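Here it is, the structure in full.
One protein chain omitted, others in place.
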Amino acid sequence: MKEIELITIVTESVIQSRLIEDLQRVGARGWTLSTAQGAGPRNRRVSEVEGGNIRVEVLADSITIERIWQLLHESYFPNYAVSAWQSTVLVSRSDRYSNDTQKDGA
Amino acid sequence: MKEIELITIVTESVIQSRLIEDLQRVGARGWTLSTAQGAGPRNRRVSEVEGGNIRVEVLADSITIERIWQLLHESYFPNYAVSAWQSTVLVSRSDRYSNDTQKDGA
Amino acid sequence: MKEIELITIVTESVIQSRLIEDLQRVGARGWTLSTAQGAGPRNRRVSEVEGGNIRVEVLADSITIERIWQLLHESYFPNYAVSAWQSTVLVSRSDRYSNDTQKDGA
Amino acid sequence: MDLGSSLSLAVSSFLSVPVLAFVLGVISVGLKADLRLPDPVYQATSIYLLLAIGLKGGVALRASNAGDVALPIVVAIGLGILIPLLAFVFLQWSTKLNPIDRGAMAAHYGSTSLVTFTAALVFLESADVFYEGFMPTLLTVLEIPGIVVGLLLAYKFSQRTSDSRDWMREVFLGKSVLLLLGGLIIGFLTGVQGYERVEPFFGGLFTGVLALFLLEMGVLAGRRLPDVRTAGIGLIGFAIVFPLLTGSLGIVSGYLAGLSLGGAMILGVLCASASYIAAPAAVRLALPQANPGITLTSSLGITFPFNLIIGIPLYFIIAQALEGWLG
Amino acid sequence: MDLGSSLSLAVSSFLSVPVLAFVLGVISVGLKADLRLPDPVYQATSIYLLLAIGLKGGVALRASNAGDVALPIVVAIGLGILIPLLAFVFLQWSTKLNPIDRGAMAAHYGSTSLVTFTAALVFLESADVFYEGFMPTLLTVLEIPGIVVGLLLAYKFSQRTSDSRDWMREVFLGKSVLLLLGGLIIGFLTGVQGYERVEPFFGGLFTGVLALFLLEMGVLAGRRLPDVRTAGIGLIGFAIVFPLLTGSLGIVSGYLAGLSLGGAMILGVLCASASYIAAPAAVRLALPQANPGITLTSSLGITFPFNLIIGIPLYFIIAQALEGWLG
Partner (left out) sequence: MDLGSSLSLAVSSFLSVPVLAFVLGVISVGLKADLRLPDPVYQATSIYLLLAIGLKGGVALRASNAGDVALPIVVAIGLGILIPLLAFVFLQWSTKLNPIDRGAMAAHYGSTSLVTFTAALVFLESADVFYEGFMPTLLTVLEIPGIVVGLLLAYKFSQRTSDSRDWMREVFLGKSVLLLLGGLIIGFLTGVQGYERVEPFFGGLFTGVLALFLLEMGVLAGRRLPDVRTAGIGLIGFAIVFPLLTGSLGIVSGYLAGLSLGGAMILGVLCASASYIAAPAAVRLALPQANPGITLTSSLGITFPFNLIIGIPLYFIIAQALEGWLG
């Protein structure tokens, strides 16, 4: 069991494919996505017509997570409805999620 | 990055709108909801006909979270199928979620 | 409020009923499931035709969680697309989730 | 029509695609392979059925004489108030349920079941028996009062105060009431000509969509069967005898209100059927202490299949038998 | 056809099932009981409508004379470029919106609304008025240029550089364009004979499915109504006056391009209608700084209901009035 970081991002579904591409570009090696609804202090979006929110989880090493936060700050927080939070979790087979030690070579 | 509390509530979908209203009443400034299925030790509900469970996440300061737990104890645990858990997570732009310091004035 | 463990398992939806059965067999007293999509380093599965991923959460005492990890290692990690992570959360009414102290006798 | 041909009607009702689809759904649960529709499709199907029933009823209502409709509506409201009272008393006598659970049951049996109603229409249409086209109006009228009376009974006899915050809205402005009522009004306004343009969708597909819906209902009912075994003879008895009683009451009242054979039989079906969509949701909000296991086992696990398979042809036979005296 | 019978057409248009379903949806929001379709069903319904429109148009296109189609297509492209320019200027004059929001609005009003178009077809069919079968081709042609011009205006006048990464794809290869175009091509290739085999599904059910879709649209529009009250007279004026202007422009252009009464009226509807599916998605990606509240309030909260209830019969009356001079 090893510690790794988990970031959860809730945002407008209209930007799903852009977000996934961006996440992979900054180093995420995987992601899990569910659909969601929600409300927040901003609530300025088009998603109602387009199918609500998405909730994306990414497990990654802390350097990648750092880069994801930067990405959110630059390209997403200013203009889109986004909430995001980070926590530390335990995983087994941690090299699946991390770019530090690419032992499994996938 | 600041620490903030995250509470996750899983309950019967039939009470969705009542729960959301109650959460906002006790101070939650936002919420994220997904649909879910589940089983637990109680399993006494009508939801099967009505579309399963909902899974609601709320980010809030610890005072609001405290009030949410109280709400659950008073109005939900006694009669409805509910599971809830709390954890501490890191967010940026923490004033979006907290009533302590309403800097962004939303 | 008591601490308890939460494990989140993301895997192929085709094995849903087997996984739920296995979880209950090793001691889980409840579960919450949502549907999800995802990608990861392995990505070898049939789920595309069959409806994507499932995301299962189980609250349990640490002994049961230990047994769940063992189950995953033996029967799931070798052949199925699976990600799983564990964290510690706070619950009230902790005896609902734990096998240590079966006070509520359910 | 003699008894022989009535029985053959009963058999051919059982052998209709919707009823057999229901049986398939029940069996699939036994085989641990639930043939459930995906939830969003199930919901859409139910929206479709409510709108379709409403529309057709509205078109017929417009063609009806106000005088012919008024008395049946008044009678239906009366039955909607009377039946939950009867249920509350009957259950005190036949079971040991507490007042809250009895109020919950009364709310279910005072309200009606869209699908049972629909299956009865399909039954009459297959048998080429006339019924008043405005019957969906009575369905709409009977939806609400039973639930309200049941809840009030529970509050009164459990000496609890009601937090009527959201159940009033749920009861009066629930989706099923709005769709039925909306459909009725749309049908009334658009008339035969407007309806014609949507008939292939709302009319032509109706029986087929009902079959799909009943497949799903079969699964839901099948899942209740294990609970039925442990339900106790009092509850099982209620779930079968009470519909027979209220069904007959409905038929007699229907004749007295001037309805035809088909119309009286359908009013009987409305009285005999128990709600498993509108009432459960409202009761869960208004009476959270009530045990939904009991009400659903009874309404969905026993009464619904009973009505669908045995009740509908039986009420028809009863209505035929009474026609000479009352019709 | 005189004004009297035109007005009676307008009334019977309002009393059609699809329009009444829209009204029911709006009312349900006021009653806090949104009658929304489940999201996957809503999406499937929209796929169905796009394919069905495309198919029918493709079959008709094949039966058309290339010469008859060419000029209307060219005219439609011209309108697709002109209308967003007009919208951009009109808004500068009537509101205080910044260039980005004006560009976003221009993109919405330069593009078209499938459902308004569809309702217009249903209107003409009910009234037994001929229209050129290839009109869905014009719908497809008008979908794209307006969005592109609107976005370019926003970029130019806000001196921002465009990150055209995904919006180009979104605009040109969005689902609605692909389904419409795909349907057109399939219809063209399969011809009358091939279409016949799917007609009960794509043709027969069409008006009914449209009614279901409009129920949902009513909910979405109804949710915008509170924002309409606070929208400011300039925006409200734009959302009503601009469609009248572009609608008339479309009708005149239609006649000049050789279209019939029905065809000219539909081109008017295409010009008058504002996109609320393709444009919002593209604008959200390409102009994230634009406020979607403004564009949706205007296009979905005002223009769409206006066109559906008043606009369609009105454009028909205008087209009739102009027929003598131009038709």
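A, B, C, D and E label the chains in the order they appear, each numbered from 1.
Here, a contact is a pair of C-beta atoms (placed from the backbone, for glycine too) under 8 Å apart; a residue touches a chain by one contact, two chains touch by 3 or more.
Not measured: the values here are computed from a predicted model.
Remark: the omitted chain is touched by one listed residue; of E:124, E:205 or E:249 this is E:205.
The chain omitted from view is touched by exactly one of D:9, D:100, D:115 or D:212, namely D:212. Checked against the full complex, the one of E:195, E:213, E:255 or E:276 touching the unshown chain is E:195. For chain D, the residues touching the chain absent from view are 12, 15-18, 20-21, 24, 27-28, 31-33, 35, 37-41, 122, 126, 200, 204-205, 207-209, 211-212, 215. Considering the complete assembly, chain E touches the hidden chain via residues 38-41, 43-44, 47-48, 51, 55, 169, 173-175, 178-179, 182, 185-186, 189-191, 193-195, 197-198, 200-202, 204-205.
Touch with the hidden chain on the side of chain C covers residues 12, 14-15, 17-18, 35, 44-46, 48-52, 78-80.
Here is the rule we go by: only the chains that are shown with their structure count from here on.
Distance from chain A peaks, on a Cα-centroid basis, for D. Taking the mean of the C-alpha atoms as each chain's centre, chain B and chain E sit 40 Å apart.
Put simply, the C-alpha centre of chain A and that of chain C have 21 angstrom between them. Multi-chain contact residues of chain D, defined as those touching 2 or more other chains: 39, 43.
The set of chain A residues touching two or more other chains comprises 34-35, 87. Pairwise, the chains that touch each other are A-B, A-C, A-E, B-C, B-D, D-E.
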